[in-house]
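The other protein chains are all here in position, but one chain of the complex has been omitted.
Let's look at chain A:
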Amino acid sequence: MAKVRSDLLQGTLDMIVLKTLELEPQHGWAISQRIRHISQGVFDLNDGSLYPALQRLERKGWITSSWQVTENNRRARYYRLTGAGRKRLAVEERKWVRASTAVNRILGIAYAGG
């Protein structure tokens, strides 16, 4: 599978981050790990580029952060999805599904024709 370059659309990155936080609060490193694992390394972005995105989501009120102690007894900043973030995620997901379905259909037709 070809690797997707890191210049992902900003909105897409936001959506992915929100999605990784859907189940439980996470710290930054765990989020980046999760994205890498689940996408099986497709999204090859610098770990660092996650942090401006987190800051942006926090400013918009979709996630909040607090300092907590990890299972290894270390201090880390955990991010948690807010109610507004949950709603936002749902909206983004619906939009994505609709758009990707449409794109798939267009591409499917193109393949069939070609």
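Definition applied: a residue touches a chain if its C-beta (ideal position, glycine included) is under 8 Å from a C-beta of that chain, and two chains touch if they have at least 3 such contacts; residues count from 1.
In this section, contacts and distances are computed from a predicted model.
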Record-based protein name (UniProt) of the chain missing from this complex, from "META domain-containing protein", "YbdD/YjiX family protein", "Thiamine pyrophosphate-dependent enzyme" or "ABC transporter permease": "ABC transporter permease"
Touch residues of chain A, complete complex, unshown partner: 27-29, 32-33, 46-49, 51-53, 55-56, 58-59, 61, 67, 74-77, 84
